[in-house]
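Encoded as structure tokens, here's the structure I'll be asking about.
Selected chains only, in their assembly positions.
Naming follows writing order (A, B and C), and every chain is counted from residue 1.
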Amino acid sequence: MTELGVVRRAIHRADRASVDRLAGFGVATVHEAMGRVGLMQPYMRPIYPGASVSGAAVTVLLHPGDNWMMHVAAEQIQPGDVVVAAITAECTDGYFGDLLATSFMARGARALIIDAGVRDVRTLTEMGFPVWSKCVSAKGTVKATLGSVNIPVVCAGALVHPGDAIVADDDGVVVVPAAWAEKTAAAAAAREANEGEKREKLASGVLGLDMYKMREPLAKAGLKYID
Amino acid sequence: MTELGVVRRAIHRADRASVDRLAGFGVATVHEAMGRVGLMQPYMRPIYPGASVSGAAVTVLLHPGDNWMMHVAAEQIQPGDVVVAAITAECTDGYFGDLLATSFMARGARALIIDAGVRDVRTLTEMGFPVWSKCVSAKGTVKATLGSVNIPVVCAGALVHPGDAIVADDDGVVVVPAAWAEKTAAAAAAREANEGEKREKLASGVLGLDMYKMREPLAKAGLKYID
Amino acid sequence: MTELGVVRRAIHRADRASVDRLAGFGVATVHEAMGRVGLMQPYMRPIYPGASVSGAAVTVLLHPGDNWMMHVAAEQIQPGDVVVAAITAECTDGYFGDLLATSFMARGARALIIDAGVRDVRTLTEMGFPVWSKCVSAKGTVKATLGSVNIPVVCAGALVHPGDAIVADDDGVVVVPAAWAEKTAAAAAAREANEGEKREKLASGVLGLDMYKMREPLAKAGLKYID
């Protein structure tokens, strides 16, 4: 349940080795490996192309136009974490810039995922601190109202518990429940192993129609060819 | 955690008396009484004005363009329930029309909340079955893939557990965790009791500036009057 | 092919009797009867609830901010027609108000479908002239550039040929190719006949799960019930 004014210090982080493996598979494969759940909405975009990260979620719930809790969240970051910021209502303000990024990096954070705006994007790009956000906005925020840190939040349509594994790349952001990290990494690995062979066949000109044996079910479903 | 292909039959519904009281306070008051959390995004609109309902949530998770699980959900409805339908990705299809509404009403459902489209809205209006949805669309759906019923879902930005209290009116839709239903109803009642007196004062011309004693804090914050 | 500066006077209108029947089935049923194609995007909304029309399409292609061709289209209207207005680029201007509506009504038009804005909506409501549009806007337009009348146009995502049957109600707008009007009306009638019986069963408490014999395929697809 969503409680305001609360910071949970002791959270259970997803198994580190599994989390670290997940980045290598990429968001699309991890999402498939999970059974196609847990994806954030596609409006979440990286501020620069090519970043690919995974980490355990430190969550923060903020109010529109107020980033006070970002500083509270900073203290809860452990090396390898990814901060996931949700807002209690739609907002495009720039909650995060180069100063906070400096602090987050000093604490060992790998990335920020925020369902709002971010600023100083050129500097963040130079610093190599990746952010996935709804938009870019120079609009700053005040520090006046309490939110919470490390409670379950809904970010860009996905439920995130503190400690969940977050995987983010150019395809978007996916959330893997902490308890599923290991089996998801295994499933993703199996999926990937399988893909190399398929890729080779397709590259050689074999059609998916034949490789996946689709011709019969398509005919059965009624597909007609016309010349 | 979001699992596909699962129907939970035994859910814990929020206390019925409390749920029933909540509709009377309205969404805005309930949302305030909860501490301003749990509100669905404002794009969720009723198909006709004036409807005001509360009920226990039966949740359903669907895939884009596929309403198969709606029929599975129908069986889980008990009198007084509100069905909450989430989709695994953005979709505007019309998942629900007058036939399903007939079935839902026969089961005792009070309303549907759906983060997608609805159709037959004129007939639904005549039937008096209220729906809060993202849009209206005549586009039908197929029945081909499994989702789940009565698992936690994210609907229009809000986390809904099966059994949670749902309150919906012209101002939108709010989710009250089942365990909070009673205390939220109490807090809403207290809030409302308090409002009658305020309303009278304001109607008589007393300013909020004076009633809420804001002049001093405003001056302290630096507000300047210019003639 | 889209040609500018052209007015086609001789168009083949869909069979009048079939067109007239279509309104009675409603957009959702007609769309199903056609095999789920031809629907305009769901952002097309009526300016007042309860209108339900069908008619043969007189098409007009306009430029952003320019309604000159509306007057050219007026002359091509025959009693029972519905004017379908497409714009060469996204635009929210109010291309149509009470004067044009007076003219269209005098010509026998039943409605306007426009992928842009409309104004004087209160007066149009009083006149009983229904419009489905992308938005309402008081912004008027100039009369400076040529478009075309009665050429194929894309309106709100749907291809419309002059003479096609247009059906519009509270669920949206669907386009029935002229050559399909008769068989679509027949298919819609069959569909509707079928629905009365279903509705009765569902109202009596029979579940769709049983009526549509879904339990077996659901089990086969792997659906699990948990208590």
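Please note the rule applied: a contact is a pair of C-beta atoms (placed from the backbone, for glycine too) under 8 Å apart; a residue touches a chain by one contact, two chains touch by 3 or more.
Here the structure is a predicted model, which is why all the values come from computation and not from measurement.
Trainee: Quick one: 3 copies here, how many in the whole complex?
Mentor: If we count all chains in the complex, we get 6 identical copies.
One rule holds for everything that comes next: only the chains that are shown with their structure count from here on.
Trainee: Moving only to chains each one touches, count the minimum steps from chain A until you reach chain C.
Mentor: Graph distance in the chain contact network comes out at 2.
Trainee: What pair of chains is linked by the most C-beta contacts?
Mentor: Max contact pairs: B-C.
Trainee: Would you kindly state whether over half or under half of the residue numbers at the chain B/chain C interface are used by both copies, giving same or different?
Mentor: different
Trainee: Which integer distance in Å separates the CA centroid of chain A from that of chain C?
Mentor: 41
Trainee: Suppose each chain is reduced to the average of its Cα coordinates; what separation in Å results between chain A and chain B?
Mentor: 27
Trainee: Centroid from C-alpha atoms only, then distance chain B to chain C, rounded to Å. What do you get?
Mentor: 31
Trainee: Can you list every residue of chain A that touches 2 or more other chains, as numbers and ranges?
Mentor: none
Trainee: Which residues of chain A touch chain B in the complex?
Mentor: 1-4, 35-39, 41-42, 88-90, 152, 154, 157-159, 177, 179-180
Trainee: Spell out the part of chain C that touches chain B in their complex, as residue ranges.
Mentor: Chain C residues touching chain B: 26-28, 31-32, 36, 39, 42-43, 45, 49-50, 52, 169-172, 174, 195, 198-199, 202-205, 207-209, 212, 214, 218, 221-227.
Trainee: Quick one: in the complex, what on chain B touches chain C?
Mentor: Contacts found on chain B: 5-10, 48, 68, 70-72, 74-75, 92, 94, 97-100, 102-103, 105-107, 117, 119-122, 125, 135-140, 143, 145-146.
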